[in-house]
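Here the complex is missing one protein chain, while the rest keep their positions.
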Amino acid sequence: MKKRGIGIGCGFYGTGYGNGFPDVSRARAKLETDGKIGIYVGATEVGQGAKTVLQQIAAEAMGVSIEDIKFYCESTENTPDAGTAAASRQTYNTGNAIKKACEALKEGLIYIAIDKLLLNSAVGIRVENKKVYLESYPQSAISFEDIAKALTEPLCFEESFTAGTTKMEEESGQGAPYWPYTFSVYGVEVEVDTQTGFVEVLKAVCAQDVGRAINPQLLEGQIDGGFSMALGYALMEDLRLTNGEIRNNRFSSYIIPTALDMPEVKKIIVEDPEVTGPYGAKGVGEPVMVAAAPAILNAIYNAVGVRMREIPVTPDRLLEALMEKE
Amino acid sequence: MLKQVGKAEIRVDGPAKVTGRASYPQDLYMAGMLYGKTLRSSKPHAEITIDTTEAEGLKGVIKILTFKDVPHNHYGVLFKDHEVFCSKKVRSIGDPIAFVIATSEKIAHMAIEKIKIDYRELPGVFDAIEAMQSDAPKIHDKGNLIYHYKLRRGNVESAFDRAAAVAENTYRTSMVDHAFLQPEAGLAYLEGSQVVVCVATQYPHFDRQEISEALALPLDRIKVINPAVGGAFGGREDITLQIHLALAAILIGRPVKAVYSREESFAAHSKRHPMVMTYKTAADAEGKLIAMEASIVGDTGAYASWAINVIRKAGVHATGPYVIPNVKVDSYVVYTNNPFAGAMRGFGATQVPIAHEQQMDILAEKLRLDPIEFRLKNCFKPGDRTATGQLLHHSVPLVECIDKVSEWMNQNTGADGGAIE
Partner (left out) sequence: MKEISLRVNGEERSAEIHEEMRLLDLLRDALHLTGTKEGCGEGECGACTVIMEGKTVNSCMVMAFQAEGKEIITIEGMATKDKLHPIQRAFLEKGAVQCGFCIPGMVLSAKVLLDENPIPTRDEIREGISGNLCRCTGYNKIVDAIETAAGYLNTGGDSNA
């Protein structure tokens, strides 16, 4: 018999290394000789979209488009340390460092423009579309490229951002270990085959707090991917450890979700800007995963009335639980 | 008015990836390069003696690296408890023992077969709770318990006494793999006074530091290049082949490449900590959570990696996103002879929802409340405090998230606990 059920899961996730550990990102913003903006930062693109999101933050800060950003992140030689691509910290932490470096560069550009345009104040000066100009008299303008040509030494600013975290009190665990917290809620509908013990996830929905969306398409990709990994965690993935030996050490035995296992996921991006985030953004790489697996487990209970306290809920485990119930 | 933020920009690394031009470390080739292959422990706990004589005699074998070749034979993100190559003892299956450098992959493979390892097996422990017993085999010199995180808020005992509903359960999660699609690979070579290591990593600057410390080389003599990375999810935070390759290139002076098979990838990188989580959660007659007590035991396998931080994150997130005035959490992490666990997407905060979210549904059922209504009554709102006493002063849109999911579920899902045929 096939039985359907629904379930939800809620989760939260505190960004960063936590517990007072120095959580620092450094970034450099430089005026390149062609007038483009060079960003030098040791932040890794692991597939999550760091290169794109961090360039969007730089472009926003400099008032240019991302085509005008030159982004260097692949070598320890020419980049400052931006911490690890982990703890959902790159958008938040390194995004902040880049924004600060760009703001410093912008000030540097204004300072030079005041001199070149023979102005006596920074009041009313705008930086936009690769030029610095006086808003009330836009004819008085100088392009980034012209500034670059006039430079005798490179115009480059390095800034850092350190996340707010305190060490918790030893005996009580009281304190402010992480910031910001990101919230996530999943709902799913499953169909359980009581003959085979097989669980199919039919539909899923995710409402994801993002602070502010830097790139909605990349955010949606994180949600789909986080759900997929949670689906494997809840229902499939098992190393079959035996006396310390991984028995399932190939893709023919260690089963991860395929396109046929994944349901369509309705993705709802919830914006509530985080004041300490770059333009209000929070990281989502991990938050998108935490609430999904328990939603599936709650839906299984709703469908067939058995509480699965151990994951993964493989068909044999579920059949055993169904038999015990009867 | 934001112009770039909020835009669905096409990913900048996309064009190279859809055309096959993106270079992952296995895609790098150099003239005259050699191939490296790792010999790994086949036993979970044993004293070892290594004899490479016969393998070294094989035609095409250039060098075989062992612990004797490493100036400071250790690394690790929190403690330096990994050996670059095991010297006297192996602590888990898959521990690296030697690294063969040969003129072809095939010869390297043949040489691996010819290295003789004498294993004198020691009793092992494969269960985290057993590993906490005083008579359990010790994985390292000190005891197996690495860290105990304590969270105390209010008084759980008196709160349990006045509860209208209590749920008490034990939950277990499994050890799982990141299973990123790109197996570990790397290429190292000399460039002037520097050794260059091309590798897919989450943190090139930290890799450089680990190489520097193990090889006793100043940082400026090492360059780490991080080309395209084929997924990570936490599994590329710890060192795998970086130090082996750097050492090989330095000692031989030629480029050396290594590519792991999928099986070796499973053996080489960290895993998600499995946890046993015993929860007791209570609510009053109005459906407000009043107390939660949890004991969480995590298995970090043979090496600590991020064990302390992971188990602490599990402890801090153990309540779920709910206001609970009385909380007692004890989370422990221990060494065993299992494969080592470390960072993986969620980092401790992925395990605890398996428990706290099922506890929520169980309590809702006992109280005859709708699970959504029960969550809305208890979830964090701006101005609330977490169990660690942290004030959530703004950007807490959890009610909105629950409402949106609930609304969509009402419109788009049919069956609520029933047979369909």
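In order of appearance the chains are A and B, and numbering begins at 1 in each one.
Here is the rule we use: a contact is a pair of C-beta atoms (placed from the backbone, for glycine too) under 8 Å apart; a residue touches a chain by one contact, two chains touch by 3 or more.
It should be emphasised that the depicted structure is a prediction, and the values quoted were computed from it without experimental measurement.
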Omitted chain - touching chains that are shown
A, B
Touch assignment to the omitted chain, from A:63, A:197, A:211 or A:225, lands on A:225
Touching residue (missing chain; options B:22, B:252 or B:399)
B:22
Residues of chain A in contact with the chain that isn't shown?
46-49, 217-218, 220-221, 223-229, 250-252, 256-260, 262, 264-265
Touch rule applied to chain B and the missing chain gives residues 8, 10-11, 13-24, 26-27, 29, 178-183, 228-233, 259, 261-262
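FYI, only the chains that are shown with their structure count from here on.
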Taking each chain's centre as the mean of its CA atoms, how far is chain A from chain B in angstrom?
18
For chain A, which residues count as touching chain B in their complex?
1-14, 17-19, 21, 42, 44-47, 49, 51-52, 55-57, 59-60, 63, 65-66, 71, 73-77, 81-87, 168, 170-181, 183-187, 189, 191, 203, 205-209, 211-218, 226, 229-230, 232-233, 237-239, 241, 243-246, 249-251, 254, 256, 266, 268, 270-275, 279-282, 285-286, 289-291, 293-295, 297-298, 301-303, 305, 307, 309-312
Interface with chain A, chain B side, in the complex: residues 2-13, 44-45, 92-94, 124, 126, 149-153, 169-177, 179, 201-206, 208, 222-234, 236-237, 262-263, 266-267, 271-272, 309, 312-313, 315-317, 320-321, 329, 336-339, 343, 345-347, 349-350, 353-354, 356-358, 360-362, 371-372, 375, 379-380, 386-392, 394-398, 400-402, 404-406, 408-409, 412-421
